[in-house]
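Just passing along the structure, written as structure tokens.
A single protein chain has been omitted; all remaining protein chains appear in their positions.
Letters A, B, C and D mark the chains in the order given here, with residues in each chain numbered from 1 onward.
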Amino acid sequence: MISALSMIAGISTAAPLPVAAINWHSVFFLLFAAIACGFAVAVVAAENVVRMAFYLVLSLGATAGLFFLAGAEFVGAMQLMIYVGGTLVLLVFGVMLTAQAPLVAIKGSGRDRVLAGFVGVALLAVLLQSAFSVKPWRAAAAGMVAEPAATPIGMSLVGVRVDDPAGGAPATNKRPGYMLPFEIVSIHLLVVLVGAAYLARAKRRKTPRAIEVAASVEPPASVAEHASIGRERQRSGSVLAGGRS
Amino acid sequence: MTMRGPGFLDQLDAAVPAAVVGRNLEAIDPWIEVAPERIVDVCAWLAKSSPVRFDSLQCITAIDWLETDPKKAAKVTWQPHTEMVYHLWSTSARVSLVLKAKLPRWKSDVPGELPEIPSVCGVWRGANWHEREVYDLSGIWFTGHPDLRRILCPEDWEGYPLRKDYEMPLDYHGIRGR
Amino acid sequence: MNSVVASAVPLFGLFTEPVSVAHYLVVGAILFVSGVACMALKRNALGVLMGIELVLNGANVNFVAFASPYLQGEGSRSLGLDGQVFALFVILLAAAEAAVALAITLNFYNNHATVDVDRADDLKG
Amino acid sequence: MAQMLDDDPRIIEFDVRTDEMLVNMGPQHPSTHGVLRLVLRTDGEVVSEVEPHIGYLHRCAEKIGENLTHRQWIPYTDRMDYLAAMNMNLGWALAVEKLMKYQVSEKARHLRVLITELNRIASHLVGMGAYGLDLGTFSPFLYAFREREKILDLFEEACGARLTYSYITVGGLTADLPAGWLAKCEAFLEQFEPIIKEYHALLTTNAIFVKRTANIGVMSRELAIEYGCSGPVLRGSGVDQDMRRDGEAIYTAMYDGYAFEVAVMKNGHYPRDHDYPAVPADAVLGDCWHRFFVRMLEVVQSMDLVRQAMDRYSACKGPLGEPLKLTEKMPAGDAYLETECPKGQMGFYLVSDGSAIPWRVRARSSSFSNLAVAHELCRGCLIADVPAIVGSLDIVMGEIDR
Partner (left out) sequence: MAEFLINTVGLPDWLAWTVTAMVAAALILNVIAGGALVFIWAERKIAGRIQDRLGPTRTGGKFGWLQSLADGIKLLAKEDLMPDGADGMLFRLAPYVSFCASFCAFIALPFAFDFVGQRMNVGVFFVIAVLGLEVFGVILAGYASASKWSLFGAMREAAQVVSYEVPLGMCVVVPVMLAGSMDLVTIAEKQAGWLTNWYLFHDPFTFVIFWVYVTCAVASVNRAPFDLAEAESELVAGFHTEYSGLRWSYFFMAEYGSMFLVSALAALLFLGGWNGPVPVASLLGLSEGTGDTAGYFVRLLGMANLLGKATLGVLIMMWIRWTLPRLRIDQVMMTCLKYCTPIAAAMFLGAMLWQVALPGGLVPALRRPAGEIREGWLPGPGGAFALPSADAGKVAKVNP
């Protein structure tokens, strides 16, 4: 009671505030985490595929926010650009291509739901238990450290490490980077690109317009004939009237 | 253009015998009358084989010859009938031709049964819409037409407005007609 | 003072304590479980695909969390760059995976006129 | 249906096959020129079938014609091709005159040429501007309307109306030109001539315009002839036919002594009497670009004709002559006459039983035949091509539905 009063009074009297104790980093974390988790659950709960896709967008977008909060700006922006802006647009595209009225909502059976619920809760319990069981993971942050910029990430992808090594050893140019995985991923993406192009290719492509066109062009006669200005004196009328006169 | 006038008609007679049943070469637009059941043969010859190719169908008209006023009806010299008029045109020779065909107003004189004439859609694809229009407004049934539906009036319209005895409906889906 | 407030308002501690790795792990776990449930429940192939995306995303959250120097307590070191790079690879592969899965789904749809995975029970398309 | 599509080489088949969709384009659609309704059967962006539905503007003008005298029906012809009402008036008036074997005065003849050719310019301006609108550019439309406005001002001064003139009538014209009209007309032509270059820059030779129209909706000359297409649509396919030169005597006599060349591609090129832009490389005869270009040529051609007509008209000293009486009886018989209107050959068929009121009136509309070919042209095109193709036919619904 007293604390509640002091909270209310505190704001107006500029007394030591509980609000001041709030860690804004945590607040934003909670905000984004709530959005991410809430809409992830909504994806499971939703019936309509398009809505599912929309919830997924929100969930992944909020996850990008979490990445920003964790200091991984580049990963966050990447998440927005590739995951949300690319992959999910593709997914929504697929939804639209296949979305007919009866297909938009395909319902699972109730039994499946109960089963999935049990399994999910059990899995969640295991995961949470393991998450909280390691003590250092639960420790408070030691302080804010400037994030590694995009440059070290880019350097590591071309095979040069410039960041602080995990083992505490001094940074040297000899440490392995991610050149090989980067190349593998590049090839992988190329393969996927080729596959997508193969998928979207036209089975047969004829240009019959050209055929029609060939039939429609008159063979050229003389240029002089065309240039003569003035109309031809060819009187017409009924075919039945011509022969009599 | 040697094949003009009566000479052209002789050729037509030779190619499609007994199709031409009447002619008027003195009219403003000289015309020949064709037996309705032979219209496709005649048109096919005119469009494909005749010395003057009539490659274009300009217009199809149905004229309803019926005098609704009994006083005037007593004076007219003709029997009630429907007259089909085909205006053909040759883009190469730049001449025209008028074909006519006489049909009864109703098939077998049973009111409501549409008079029939073969469709010339097979000769000129452009005849499609013209025949649909004639069917829609004048009530001629074109046998062999691929898709004979009303074109200008709504699909559920009743009657054929260009018939002389047509009465505008009093009401169409709640819209006052007269 | 803080403890008083924290005890008076349930879960107020969440707002005052700095975020730790465990926080992120919880989010990751929820995303992961949602994804698994989604894969299990949905009969629409695209729904299953969305479940996979959620699962991968849950894993990504963990990677980033372990990589972040912000969230580490005394005595533990972050994964550093490695975590972020792995997260990037996951994102890229998820994109590729989505493209391939979408292609399969569309082909299935062409042949069967449905995206119901329960109906995909013959080997020949 | 499926079989037909399989056989049609124009249909491109993709591995990702989507469902067919029926889409209504119109009757309330920005680019269907009034109340045309096109039912598109589409597969994604590819249109497999187009079916025009018409008749939203149907008023059965032919039935009305059976209850009015020939001159009373003139205002109804105004409302057919309302963009070229003068030409409509002329078509009907000439058909009646053909039946009555009536000859108008020399002055009336030249005035008719002057007025109808001016109206042709106005109509083509609308067609051109609206075509730009169909392709998504707005400004040429207003540039075209700006010039058309001046023509309408001239018409207003001559006959008092700006759209439905009823100026040309059976037996002549309702009134002579007011004093000073010719000078204004000459001033307009002077001012208008350089503007045509602007239109060419904005549309005819514009790279995007060419991309959108060249090799789109190609109509072979056989197809055009078989469907009874006429006007710029027919000439765009390379058929050398213009009723002003090839029509019946009573109509061609109107143009006796006038020098003009039919705007058609002959022997691989268009008339060279003016400084026209060159035909782009990827345009083929019979495509949308050529149909459009023929209209542009005809604007220049009509300007020449207007100038010639003004000279001849001012040289005529005699009276204009009075039009026929409203109740002038027609001889029994029938007459059919096609005139070259901006949209194509407008035919009027008139059957008389000897009274002043026609027994049967028939209007053969050029847009009607031109639109009938649309489904052939649109097969296998993209959705964006449908407005481009239908726009290049330059239809007026008032004329189609009558």
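Heads up, the rule we're going with is that contacts are C-beta pairs under 8 Å (C-beta built on N, C-alpha and C of every residue); 3 or more make two chains touch, one makes a residue touch a chain.
In this text the structure is predicted, and so the values were computed from the model without any measurement.
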| item | value |
| --- | --- |
| Which displayed chains the hidden chain touches across the whole complex | A, D |
| Touch criterion as defined above, residue of A:Val43, A:Leu66, A:Val84 or A:Val192 at the omitted chain | A:Val84 |
| Options A:Leu30, A:Val50, A:Leu128 or A:Leu189, residue touching the unrepresented chain | A:Val50 |
| Identified contact with the non-displayed chain, of D:Gly136, D:Pro178, D:Pro331 or D:Gly354 | D:Gly136 |
| Chain not shown: contacting residue from D:Leu202, D:Cys316 or D:Ala356 | D:Leu202 |
| Residues belonging to subunit A that touch the chain removed from view | 14, 17, 19-20, 22, 24-25, 48, 50-51, 54, 57, 61, 73-74, 77-78, 80-81, 84-86, 88-90, 92-93, 96, 99, 143-152, 154-155, 160, 162-164, 171, 173 |
| Where the missing chain touches subunit D, by residue | 21, 23, 29-31, 44-45, 132-139, 142-143, 146, 202-203, 206, 208-209, 211-212, 382-387 |
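What we mean here is this: only the chains that are shown with their structure count from here on.
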| item | value |
| --- | --- |
| Separation of subunit A from subunit D, taking each centre as the mean of its C-alpha atoms, in whole Å | 52 |
| Mean-CA-position distance for subunit D and subunit B (Å) | 26 |
| Centroid distance [mean C-alpha coordinates] between subunit C and subunit A, Å | 14 |
| Multi-chain contact residues (two or more partners), subunit C | 106-107 |
| Touching two or more other chains - residues of subunit A | 97, 199, 234, 236-237 |
| Subunit C residues touching subunit A - in the complex, by the definition given at the top | 1-2, 4-5, 8, 12, 14-27, 29-38, 40-44, 46-47, 49-51, 53-54, 57, 60-61, 64-65, 67-82, 84-85, 87-89, 91-96, 98-100, 102-103, 105-107, 109, 114-116 |
| Complex contact set, residues of subunit B against subunit D | 27-29, 55-59, 61, 63-64, 85, 87, 89, 91, 94, 96, 98, 124-126, 128-130, 133, 137, 150-154, 161-162, 166 |
| Residues of subunit D that touch subunit B when the two form their complex | 54-55, 58, 60, 62-63, 98-99, 101, 222, 225-229, 239, 241, 246, 248, 333-336, 338, 345, 347, 349, 351, 359-360, 362, 364, 368-369, 372-373, 401-402 |
